[in-house]
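Taking it in order: structure first as structure tokens, then the write-up.
With one protein chain removed, the remaining protein chains of the complex are shown where they sit.
Chain nomenclature is as follows: A, B and C, assigned in order of appearance, with residue numbering initiated at 1 for each chain independently.
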Amino acid sequence: MNFWNDPVNFIGQWLGGLLSGLGLAPSLVNFLLSLLGVLVLAMGSLLFTIFLIWYERKILGRIQDRLGPNRVGPFGLIQPIADMMKIFTKEYITPIGADWLPYNLAPIMAVASVLLLYAVIPFGNRMVGVDLNVGVLYLVAIGGFGILAIVMAGWSSNNKYALLGAFRVIALLVSYEVPMVLALLVPVLLSGSMGMSAIVQAQAGGFWYLFVAPLAALVFFLSSIAEVGRAPFDLIEAESEIVAGFNIEYSGLKFGFFYVAEFLHSFTVSVIFATVFLGGWQGPGAATYPLLGFVYFIVKAWIVYFVLLLFRGSLPRFRIDQMMDLNWKVLTPLSLSLVVVIALVDKLLANVSLLVRGIGLLSSSLVVGFVAVEIMRQAGAKRRREVAPAFEHREAASGSAPVQPGSGGGL
Amino acid sequence: MLSDWLYIGLFILIAAALPAAAIIVAGLLGPHKPNSIKNQTYECGIETVGETWVQFKAQYYIFALVFLVFDVETVFLYPWAVAFGQLTLYGVLEATLFILILAGGLLYAWRKGALEWV
Amino acid sequence: MTSIQIIFLLAAAGTLAAGVFVVSSPKILHAALWLIVSLFGIAIMFALLQANFFAVIQVVVYIGAIAILIIFGVMLTRRIMQDTGLQLTRFWWGAALASLGIFAGLITMLSGWKAADIALPEMSSSGTTQAISQLGQALVSPDAYVLPFEAASILLVVAMIGAIYIALDRK
Partner (left out) sequence: MIPLSWYLVFSAALFSIGLFGVLARKNAIAILMGVELMLNAVNINLIAFWRYLTPTQVAGPAFVTMVFATAAAEVAVGLALIISAYRRRNTVTADEIDLLKG
């Protein structure tokens, strides 16, 4: 075994040998090594957030024809560190009547629920914290703690706007969990395993689930944007609608941690998307050289993250009723039918070659997507016909010629 | 294996300890001068009127309810998906029936207007 | 006493203590929070039993959905938030006696049973995966649990329809 073929285990064995040389018991050495791995992973992702904040502000600035941070350090790179120092020295203001324990636990839980997701992500071949055989459900379970943090923050603040904001958010988040869970079912079904490493292995040779099941990838992408609370689904902090949402009574670093959790979470869902749908670390030469796989993985995750930022920068916010309709009347029926169709097609094509099966699955996805778009188009046209008389009436009253049917179809 | 869960447990401890330590450090660094005006509940500068626990609509409950039903469905569908490779067409049809029954429930909720945000 | 046993004892003590708070906390929302702690403790128990699937499902379903639903229910009937004092009936001592009696009866039954001291059969990582796959096959296999499987789906849908019918605001 050398460093380039298995870097994590190589370092682990080297350090283990070093520690055993000091006369420590083997179980203690193992414990120390896992502790080190956890610390590296958790600290790494927390510190990485600083860079993410800078990157996001810079990209958003460019989208909005601004420069973004550019004063502190080269390209403004030190700006988030300056912000961090500022927020560290701010006063905590705890509102009267706040419920002490849940109030203080909520920001910790919000950050922990994002950090914990990294425990099962395979960063490269044999570079994974723990290859849990129920990895996909683990991700869903940890997501539940994020929702719980919002509940606790909302009701322990003793503020009716915080509570109202929290309730809106929870209704949204739990709703969007349904299509997310169903979309994640498709990769599990195709790979026959819930382990993240096994899902990555099953996508070897370019059979990325983005190509095999593009619709599941789309549903997962949309619902994970909603889970993170990013524009166009940023109702978690719709400043113009509710005062600030569930975190209104938080200040200083306690507020900062909700912010950190949101930024890190939006990168984390990109990482999960890259793992489950873009083949993770798979790529030429990645199986023998895990560090190369790590580079592929980060590039893929970064591309997804960039698309996420493009969404945020270019789309206006949805109304909450539109968002609920999108979830329950479009994404959930779509993902339910997708699971059925993919299961049936995959079972019927069980005996043909991988390529033919992949093409069959892809075309079935496209057919489902086409049917869904057609149904939505007809429903939209029907609704337009229902409201059209009202418009014609108004236009006749104002004296202008009524719109020719067909010419204004692209409502 | 059990060691997997020990690792996860360690991760949970560290992931909670890091932000907790940071919050405590920031509390030591920052000033601490509370007064009764500052600690009032925030309400855009005016004093809070009425109780905090305003009445909520049952609509929130309905969304959580439909979510619960679909969440429990995962208990059944994820093992089925893991076993998918060993199943016959019959097994797939059984699960299809399972999903169709649930879709019927969704359709009822839709028709009943339970999925409208009011 | 091995480290696993210590972890078990800590988790068990935490779960039971949280359970006591669930049934005795005067504030109903605090009871709901303690219920979440207790449910998480049970997830730890499943993890110790190497039932990986049920450990995560416990968190997904109980903490992620049922606990949230209970909190929603508490919020919707929130007037009790102001209630103080012990939220117990007048005959709580009778209930305490009954549950202590049940506990004592269960313990006496267990103490006379020989098979209670066997060791846990080891299960490898592939073994737990195998168990999940086995469960998935059994759920849709006609000579196993296909009928309960479909019945569960009908039960869920009927519960959903009934609950919506009851809870929906009729204007």
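Just so it is clear, a contact is a pair of C-beta atoms (placed from the backbone, for glycine too) under 8 Å apart; a residue touches a chain by one contact, two chains touch by 3 or more.
Remember, it's a predicted structure, so these values are computed and weren't measured experimentally.
Although one chain is omitted from the display, it touches the following shown chains in the full assembly: B, C. The chain not shown here touches chain C at positions 2, 4-5, 8, 12, 15-16, 19-20, 22-23, 28, 31-32, 35, 38-39, 42, 45-46, 48-51, 53-54, 57-58, 61-62, 65-66, 69-70, 72-74, 76-77, 79-80, 87-89, 91-92, 94-96, 98-100, 102-103, 106-107, 110, 115-121, 123, 127, 131, 134-135, 138-139, 144-145, 148, 152, 155-156, 158-160, 162-164, 166-167.
Contacts to the hidden chain, counted on chain B, fall at residues 58, 61, 65, 68-69, 71-72, 75-76, 79.
Convention: only the chains that are shown with their structure count from here on.
Note on interfaces B-C and A-B: more C-beta pairs are in contact across A-B. Centre-to-centre separation between chain A and chain C, using Cα means, comes to 29 Å.
Centroids of chain A and chain B (each the mean of its C-alpha atoms) stand 15 Å apart. Residue positions of chain C touching 2 or more other chains: 52-53, 55, 57, 60, 64-65, 68, 72, 75, 125, 128-129, 132-133. Listed for chain B are residues 4, 8, 53, 56, 59-60, 64, 66-67, 71, 74, 78, 81-84, 87, 92, 95, 102, 109, each touching two or more other chains. Against chain B, the residues of chain A that register as touching in their complex are 34-35, 38-39, 41-43, 46, 87-97, 104, 107-109, 111-112, 115-116, 119, 129-132, 136-137, 140, 157-161, 163-164, 167, 170-171, 174-175, 177-178, 181-182, 185, 188-189, 192-194, 243, 248-249, 252-254, 257, 320-321, 324-325, 328-329, 332-333, 336-337, 339-340, 343-344, 346-348.
Across the interface of their complex, chain C is touched by residues 102, 131-134, 137-138, 140-145, 147-148, 151-152, 155, 163, 167, 170, 174, 177, 192-195 of chain A.
Chain B meets chain C in the complex at residues 1-2, 4-5, 8-9, 53, 55-62, 64-69, 71-76, 78-84, 86-87, 90-92, 94-95, 97-98, 101-102, 104-105, 108-109, 112-114.
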